[in-house]
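Starting off with a structure, shown below.
Every protein chain but one is kept in place in this view of the complex.
We call the chains A and B, going by the order they appear; numbering starts again at 1 in every chain.
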Amino acid sequence: MLYLVWLLPLFGAVLLWAFGPQLKSWGGPIGSALIGVAFVATVVLWPDATAQGGMHVPLASWLPGWTFGLQLDRLSLIWSLIITGVGFLIHVYSIGYMDGDRAFSRFFAYMNFFVFAMLTLVLSDNLIGLLIGWGLVGLASYFLIGFWFERPTAVSAARKAFVMNVVGDVGIMFAIFIIVRDLGSIAYSDIFVRFAISGSFSPHDMFLVCLGLFIGAAAKSAQIPLHTWLPDAMEGPTPVSALIHAATMVTAGVYLIARFAPMWSASPDAQELVGVIGGLTALAGAILGCAQWDIKRILAYSTMSQIGYMIMGVGVGAYDAGVFHFLTHAFFKAQLFLGAGIVIHALANEQDVRRMGGLRKQLPFAFVAMLVGVLAISGVPGLSGFFSKDAVVYGALATGHPWLYAVGVITAGITAYYMFRLLFVTFFGAYRGSVDPSDLGIRHPELAGVSASSGHHPEEEEPHHHAPSWLMSVPVAILIVPSILIGWLDAGPNGPWKQFFAGFFPRVPEAANLPLSEVLSTALVFVVVAVGFAVAYWRYGAPAALRDAIARLRGETIRMHAVLVNAYYFDAAYEMLLVRPAYALGRFIDNFLDPHVIDAGVRETAWSAQWLGHLFRSFQTGLVRVYALSIALGVAGFVAYYAIAFGAGR
Amino acid sequence: MSVSPESYVALSAVLFFIGVVGVIARRNPLIMLMSIELLFNAANLALVAYARAWVNNAGHIFAFLVITVAAAEAAIGLAIVMMTFRTSPHVDVDEVAALKG
Partner (left out) sequence: MIAFWILAVLMIASAVFTVTAKKPVYSVLGLLVNFVALAATYLTLQAEFLAVMQIVVYSGAILILFVFVIALLSSGVRPFEVGPDRAPRILIPAVILALIALAGIAVSALRVPVAAHTGVPAGTTGEAAAFGSVADFGVALFTTNLLPFEVTAFILMVAVIGVVLIAGDEGPSGIVRRKKRRSIERESIVKREPLVR
């Protein structure tokens, strides 16, 4: 059964890859159906997974004692359900979204391949399988970001994502090296048992392992300073952004840290580092989200920020809270992306929110979907985000990290601000699509993310607001339900969620005297969120703001601070510190090392062979007498040797 | 009074010396071949002298074999000379330089 879950997506990928052109428009439904079956199979496996020790299926033996296998325990069950469940909905959505694309089947082949890779990652029972899955999801992400490979920006974004992910892979690889050296196994079961018994890591190795794992997690989950690929990854089709760059793949870092929870708990330094990085990323992502105009980039930065929350949660030791935030985020962020996808689809690939506005009436369904998503992500009480975010933030306080708590609370307010900003600018006021871009302060339309309008839907030349097909709206409608309700799983001090993970993660001792009770903390977060909403309403949603929206947006675009526009200059710094030196090294090799050392070596070798040939050729005079002379030379040499060596002895 | 074997060997060496110089210095292929015969004979003389000194007729056998091989060599050598110089205006080994690299 577990095989089925694991291999169905691979089967779909191979099938669609090989026979895509023949399947024509059937490629989408087939790919979706396979994922759906995998989801059903996962649900059926629920009892097995929650049984003592989880479910384990041996696969193959690599070396004596080093086996590959699949395992399904509570943690991987949660991930598998999200991957196949949300994945299925997004597949169905994609049938509508990608309709008419030239490479319809190829898209679903990649998507199935991604699901397979992600399942490999979470279902593997050992480190090597994890690393393979880790690499494969990076590859799938590369394929899908660069899906529209006619666009140079998409290609470079794909490359950037892949390279950054490989940085993370290397980190994990080093962590695995140390684990194998010190514990002598790759299987999780062995590792954690041995780790618990012997504690055979020195603190130094302990920190290095955690650091390596965290580099991997940071690269995959877009944490500072390896986050810059995520906004660029929005070059991919919107369903891809929803599935890979919001719901599943980018949360692999959270999975990794949760999976290695015993080790993190044993390394306070690493925990501190991860918590700080997570909080920093949450804050930085939220602030950058305020400065974006591209609807998908806003969502990308919000994703980065939310993953920052998750990482912070698992980093400080509130593992179940972090994982819970992953769960809720998967629903509401997928829903936000799919809602944004409906908008983009309806506006013929317009992504700049400045050129939207007033879409509430034309696209009521998208508005409702986005509204629920925004409410959920902002942490409005009763919706899913409220519970999970609250759990994470309070977890930081409970484990004795007041500064991270403060960062979390502030970020919650900023999140509310920029999400409502997105909502107001997109759906309220009057439609601005026909306004001259320069009036909105868009100086270089082709550089400002508006370029996407020249693209993959040649039949939709003029923007007309057509209603989304049922294939696109039904998945979104389904997603709305968990976005609202799933949070109640963790309601109360002893909710189902806490029971589900009871005893699964190592317990972190709670700080002795907390300055705030949980109820007070919730109230504080709510107040901050309300403030964020109020500011957003005042600036973008109030009748006065809507009336002269064009002038205001223009003014804001012009005044926007360069630091924010350039996303804290991370890309520029990488350009300066890494790309330029790499280019310089390349030029050095090209101009000096290659021609003057390597080629010269080859040339000299050839030349010396030629020279030797000339030398020996001069011996070949063709004169018999000279040959005879050389024989005489041999005779003389032989006799002289004989006379000296043997004659002298007597 | 018998002559010491060293004297015979010395005589053999002198003859060998003359033969070597002849092979290398002369350009007439016939005289070169004759010089080679001289070399053979010099070697034979040494063999026979040592056979006498050690009272062992293996040296004689060797000398006999050398004579046989020398006859074969002379026959083939002369045939090659005939072949080579039948059509050339000079009988001169320097003319034959086809092996020049």
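In this text, a residue touches a chain if its C-beta (ideal position, glycine included) is under 8 Å from a C-beta of that chain, and two chains touch if they have at least 3 such contacts.
These numbers come from a predicted model, not from an experiment.
Within the entire complex, the positions of subunit A that touch the omitted partner chain are 621, 623, 625-626, 629, 632-633, 635-636, 639-640, 642-643, 646-648, 650. Hidden from this view is one chain, which touches subunit B at 1-22, 24-28, 30-31, 33-35, 37-38, 41, 44-45, 48-55, 57-58, 60-61, 63-65, 67-76, 78-83, 85-86, 89-92, 94-95, 97.
We adopt the following convention: only the chains that are shown with their structure count from here on.
Touching subunit A in their complex are the following residues of subunit B: 20, 23-25, 27, 32, 93-94, 96-101.
Against subunit B, the residues of subunit A that register as touching in their complex are 616-625, 628-629, 632, 635.
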